[in-house]
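The complex is shown incomplete by one protein chain, all other protein chains being positioned as in the whole.
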Amino acid sequence: MLAVNFLLLAAALFCIGVYGVIARRNAVMVLMSIELILNAVNLNLIAFALMTGAVDGQVFALYVIAIAAAEVGVGLAMVLMIYRNRKSIALDELSEMKG
Amino acid sequence: MLAAEAAELSSGWFLENAWLIALIPGIGFALIIGFGKHLPMKGSEIGLLSMFASLVLATGAAIQWVQRTNSAGEGGEEAFGIINSITRSIPRATEGEAEPFIEPVVTSWVWWSNANLEFGIGSSVNGLAVLLLWLVAFISFFVQIFSLDYVRGDRRYTHFFASITLFSAGMLVMLMAENMVQLILGWEIMGLCSFLLIGHWWEEEANSRAGLKAFLTVRVGDVGLLVGTAILFFGANAWAVDNLDSNGFNIGAIQAWALSGEANTQFLLWGAVALFIAAIGKSGQFPLHTWLPDAMAGPTPVSSLLHSSTMVVAGVFLVAQVYPVFWQGFNIDGGGLSMIAIIGGITIIIAALLAFVQDDIKKVLAYSTVSQLGYMMLGLGTGAWLPAVFHIFTHAFFKCCLFLCAGSISHSASHHSFDMKKDMGGLRKKMPITFAAWIVSTLALTGVFPFAGFWSKDEIIDNVGSNGYDFLLWVGLGGAALTAMYMTRATYLTFFGEPRGASAGEYHEDDEHAEEHEMEHISVGAPEPRSLSSAANTGHGVGDEGSAGDESHGGHGADDGSDHHDDGPHESGPLLLIPIVVLAFFALFAGLANPTPLASRFGEGIESMKKYVEPRATPVPFEEVIAAGPGESITIIDGRPSTTPSAEEGGEEGGEKSGCGFTAPEPGTACFFPAVSHAEPKFTKILLSLGVVAAAYAVAIAFNVSYYGRRNKHLVGLTDRSKVMRGGFLFLKNKYYLDYLYENVIVRAIAHPISKATYWFNQHVLDAAVNDVGIGARKTGEWVYDNIDQKVVDGAVDGSGRIASESGRGLQPTQSGKVSQYGALLFGAAAVGAIVLVLVNVS
Partner (left out) sequence: MNALILAADDISVAQNVGFGIIAALMIFAALSVVSSKNVVHAALWLVVVLAGVAAQYILAAAEFVAVSQVLVYIGAVMVLFLFGIMLTRAQIGKEPGLNNTGWALGIPVAVVLFGLLAWVIIDQFGDDVLPDRGPTPTVLLSDQFLSIYIIPFFALAFVLLAAAIGAIVLARKD
């Protein structure tokens, strides 16, 4: 199997995740898009671990998974708080900047 | 080189420190101004003391000058003792040696030096200077004594004394001037004081106008003084620097240059003309005489000091001092009719004629002064130098005495009025001493033997005749006759006949009447042009500027305290009489200082004026002329005469005149005075002049008695009946319409167009320029404001602000707070950066 498969797939997921971050209004949706990105990165790491034969890539991937979980927890907690305060989690409504 | 070794001329402390004579009154002036008001006699004591000091110093200087003259030459005594019967009267030295020239004693300090020109100030004392210094100090002193009582109670008593003292200082400065600059300084100080004193009661407009008229008329002449000084400077400077180590302002250098034969005749002529114009102005010659009668608006002491004896002779002094210039410039040596003589002659006659129609006694005396000044000028213009100078001397005494008598009359008899017809008459009984002094002075003035005027005036007439000016001789005799006649009229109106007006004690009923009287006078005393329309008004004589009603008003200024209010006319107090008596004494005997007609009997030694005052026409070697150092008194020249033939007094024997003033002096010598000729007094000539005067007296007395006394019906009202008489009378009354000419025609023709033109220029050119500048500035400002300030500068400022805000606003969307946008930017930028990186690395 060509290495390029994994890498391209990861790139595609990444870009979709980027699009999601840009296009989505709901904060939770944005977090989901970020999960996509993170998973794309993970896929990249695993592919490189496969390519080089060293398991460091997998170790990193595990770390990313753990951190992603922590991040989602904290992120959702924040989203909940925002929702409590503002009654909305539409990101464009939350902005108080005048620009 | 010289056969006779002459001793060094003696000098003396008084001669060397003659500058003190002028300095002390100057300091006195400053002290009076500073402290006068606080002193018990209100400053007059300083004035008196300073004049007394000057008089003492001048007397000392005179004595030392006499000694100096006597010390000249070993043969001096003998020379003076020679009895000359056929030769000319200037003492002739033995063996062909001329009398040595007595040089002036010079003490000067350099007050300014510029390149090669040094200006000195100090004293230069020669015979003429010492004579006049003494005279001025003497007259000033006695006039100040007179003023003590006369001006008492005046509102500006202290300033009066200050001005009079300053005047004396100024004249003394002028008299002792070594160079023209100092002379001009003294001249101008005198002009200033004249102005101040004439306008002493300036609250009345007529007085201030008179002061202005005096000042401005003399100013017209002063242009001549400055121009003349400049001309002479440019003419004489080169010669003076080369030969005498002096400069073109030094009077001695000018004298020497004029007689050197190397002087440019044009310079001499025009310099003489210019200086003479100055003399015309100051000494009241025709045509600038008009200020003198108006100057009578000042207090009587002023009239007696300035406008009769001292200031007005400044012009005569100028001509006499710088005589060589006039001698050469106007060709007096050639017997030509010079401008000086002509104007002098005209002045004598026209002033004498005008004195006939004056009602104001001071104006009669003023015109008399003008006439006598004409005599002096006539003398100078015809080569009769010594008689003219001698006439200055004697004239001062009797004229001053006459004025003081007039003042005494007004003070004590006519209640400050000077109108003879209205307020005087029959005063000989009430004021005997004044009357006696008046008579003595009048006789002196008219030239009656043996009073002072005879010796001087007749000498002038005599010399005029013998120098070849026959027509002017008759002019002089005619003037003497006229003098006798108008003085008789004045005397008669004042002292004889029935008392009128104030002399009759009428004034003191009410002061209001006096005020009205003065107001009338003042209103009539308006400037000449306006009052010409009432030419028919003979009552208040048109030419009669309110006969000193102005003065009487001034006298009322403060509490008089004097005793003349309730008694009617009476003799004056001692302070007024002492100067009068002293001056009358001199009027009687002053002629004996130079009694030329007696010289043939008593020897020439009695001619003191000629001996001591007249400079000698002797060339002096150059190398002896050295300049005075600062503050040092150096005898300029060691008075050794040269023995060359040209030094001899040129005589008529040779048929050719030679000597100083006629031929150029030897190279290497300088002449300082021309060899003027002196007429030999002949009995017939004396008899002629005395006879003319006597005849004039007879006619005058008869006329006065019949006209004023008995009111002879043929004479009274003559001017109303006869058109000719009336025309003549009016012509005289209006002073030959000269004032009209000056003020209305000349001044108006010149001043009005000039003033209109300058006004137009001012409004349309200058103001327009200024306004245009202002408008231009404003428009520029507006334009700048609109365009540059608002658009450019503000635009830049606004622009920068706008840039900031616009850029901020432009960048604002990046800070939208929208996460998606942040994300887009983030990833987009990363993409772009990555592309760039790839492209860079790939290429």
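Note that the chains are named A and B in the order they appear, and that numbering of residues resets to 1 at the start of each chain.
Note that a residue touches a chain if its C-beta (ideal position, glycine included) is under 8 Å from a C-beta of that chain, and two chains touch if they have at least 3 such contacts.
Keep in mind that this is a model prediction, so the values were computed, not measured.
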Contact residue for the chain not shown (choose from B:Ser246, B:Asn704 or B:Ser820): B:Ser820
Touching residues on chain A - with respect to the absent chain: 1-9, 11-29, 31-33, 35-36, 39, 42-43, 46-47, 49-51, 53, 55-56, 58-59, 61-63, 65-74, 76-81, 83, 89-92
Residues in chain B touching the chain absent from view: 818, 820-821, 824, 827-828, 830-832, 834-835, 838
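Everything that follows uses one rule, which is that only the chains that are shown with their structure count from here on.
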Touch list for chain A against partner chain B, complex: 18, 21-25, 27, 30, 91-92, 94-99
Contact footprint of chain A on chain B as seen in their complex: 812-821, 823-824, 827
